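Entry: subunit A
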Amino acid sequence: MMPILSMIVLIPLIFAALALFTKTKEQARVIALAGTVIVLLLTVYMYFNFDSTIADNQFEELAQWVPSLGITYHLGVDGIAMPLILLNAIVLPFLVLFTWNDDRKSPNKFYACILATEGAVIGVFTALDFFLFYIFWELTLVPLFFMVSIWGGPNKHKAAIKFFIYTHVASLVMLLGIFGLYFAAWDMTGTPTLDIPTLISQFQFIESGAAKDMIFLALLFGFIVKIPSFPFHSWQPDAYTEAPTAGSVLFVMLKIGGYGLFKVMLPMLPFTASPNLMITIMAALGSVSVLYGAFLALSQKDLKRMVAYSSVSHMGYVTLGAAGLVSLSVSGAMFQQFSHGLIMSVMFMSCGIIKNTTGTRIINDLGGLAQKMPKLAVIMVMTFMASLGLPGLSGFIAEVSVLAGSFGNLPSYVLIAVSAIVITAAYHLWALQRAMFGVYNEKLGTVVDIDTFQTVSMGVIAILVLYFGLNPSPVLDMMLTNSDNIVSLMAAMGV
Partner candidate 1 sequence: MSGIIDISNIANSYIPVAIILIVALVMPPMTMLIIKLLSPRSKSSAKYTTYEAGSLPIGNARIQFNVEYYLYAIAFVLFDIEVLFLYPWTTIFKGHDITGVATVEMLIFIFVVLFGYVYLIKKEALKWMK
Partner candidate 2 sequence: MIMMSMDIEAIIYNPLLRGILGLCIMGAVFGGACVAVWFERKLSADVQQRYGPMRVGPHGLLQLVADAIKLFTKEDIIPKNADKLLFVSAPILLMGSVFLMLVAMPFGAIIVDGQSYVIAATEMDISILYIEAMSAISIIGIFMVAYSANNKFSVLGAFRNFARMIGYEVPLGICIVSVAIMAGSLNIVEIAEAQSPLWFIIMQPLGAIVFFIALMADMGRLPFDQNESEEELIAGWMTEYTSMRFGYCFFAEYIHLILGSMLVVLLFLGGWNLPAFLTDITILGIILPTAFFLLKVALVILFIIMIRWAVPRYRIDQVVDLSWKKLLPLSLLNLGWVIGLGLLGVY
Partner candidate 3 sequence: MDMMLLAPEITMAVTGLAVLLIGLFLPTDSKKILGYLASLGVLVALGLTISSLGTEALLFYNTVSIDALSQFFKIVFLVVALLFSIAGIKYTEGHSHTEEFFTLGLFGTIGMMFVASANDLMVLFVAFELASLATYALAGFEKKNIKSLEAAMKYFIIGSLSAALMLLGISYVYGATGTTSIPEIAANSAVLVSSPIGLVSVVLLLAGFGFKIALVPFHMWAPDTYQGSPSVVSALLAAGSKKMGIVAALKVFVVALIALKADWQIAFAILAVITMTYGNVVALRQTSVKRMLAYSSLAQAGYITMAFVVLTPLALGGGIFYALSHGFMKAGAFIATAAVTYMVLSENKDSADPDHIENFRGLGKRMPITALCMTIFVFALAGIPLTAGFMSKFVLFSSTIEAGFVWLAVIAILNSAISLGYYAKIVKYMYFLPTDGEKISEPFPYTIALIIAAIGVLAIGFWSQPFVHWAMEAASVLLTGGM
Partner candidate 4 sequence: MIPVVLYLAVAAIIFSIGLYGLMTQRSGIRILMCVELMLNAANLNLVAFSSYHDDLTGQVFALFSIALAACEAAIGFAILMALYRMKDTISLDNINVLRW
């Protein structure tokens, strides 16, 4: 059997190295497209061979690496990781297509960054060894940092540094948590191991309750900053806004925080000394993020910044859903990640196009773009609707499952989140109305509609938003399997 997981991790990295050595834009983009398409094909193959009825890790690969420290090369995917890999694999070829005709400095590095990010992110999703997990986790930082600091907007350096320090500190704290877990387990069993499933299963045997809580909180902090959730979100609007369009899309693909929440945190949650406190923390952070992000989005003048804050708001549902601890809410939260990835990538692409054609992203300076750019307008309206949760589009399913599922356990927090729905609808519609409709602002000069490459790439993703809104089961099934598994574990522990 071929090592398919290693391939989907390594192929983007190898193609990234290849892209670095190209001289022209043409060569670089062909390599990038080839790399992403190969990954997409492999992922699709993997998807069809994936058994969505079991919650176990599949396609496992295991090799010893540093036995004296218990480090292994262990890869595998389960129902939590599979949709996210699929998301990445689908979006990235279209992202390359989207940037097909752009002119920018050093395109070889640009495409190398895209490919490296893809490899690193998929690496995080497939790693079943904490060492490997951490390496890929850190590796995602590097290309994104370059993405912002080379091709970013006017405040790129500040944004890049802010992003780097925030997330790096968070990942170091996470590393502390990993160490704690690692040595606690080493002390108990006498053999070192960094294997994620093994360590998670040994977490419950740690005797000291305080140690358990410390480990849990350290890991939680690392993931929460990455999601990002209030109050650690402040790197995110800057980085999203300053990054180039492709960079923003890559940030949206960076679902590793939420993934960690489901993969690592939830199985450990029932064994902490005070699970209820942890749930409360997560729920509070999630619901406040939803509301707070929505309010801030409402007050933004910059279209891209508004989208960035809306992302904070939407990712709040992930944290909240994870805290809901019902199969419905957990799987809803997982689905929210998936759907959010699709929706947001199109939204950021739209922002990028508007900026490129009109030269501004300030909402008040725009107006009536729909007349000049009808194709863009159609796609934009559709994704904005998906984002605000219109039934029939993928965002609706995710948010409804989260809210409905969590209500039983966390009614007050859900009420906070629900109150945000109105605001969400308000800023989406208001922005759409001011930017796209109404009288055309003549100061913008002549604008042309999106070209074929952009239409195809944005259109396909938008259609996927619609498809998964109508028929979520291709991914929701495997999510449900896993969330059932998690929740049954909770139930067994009486949480």
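Basis for inclusion: all candidates are chains of the complex that A comes from, given by their letters.
The rule we apply is simple: a residue touches a chain if its C-beta (ideal position, glycine included) is under 8 Å from a C-beta of that chain, and two chains touch if they have at least 3 such contacts; residues count from 1.
None of the values given here were measured: they were computed from a predicted structure.
What touches subunit A in this complex, out of the candidates 1, 2, 3 or 4, is 3.
Taken in their complex, subunit A has these residues touching candidate 3: 64-69, 71, 131, 134-135, 138-139, 142, 145, 149-150, 164-165, 168-169, 172-173, 175-176, 179-180, 182-183, 186-187.
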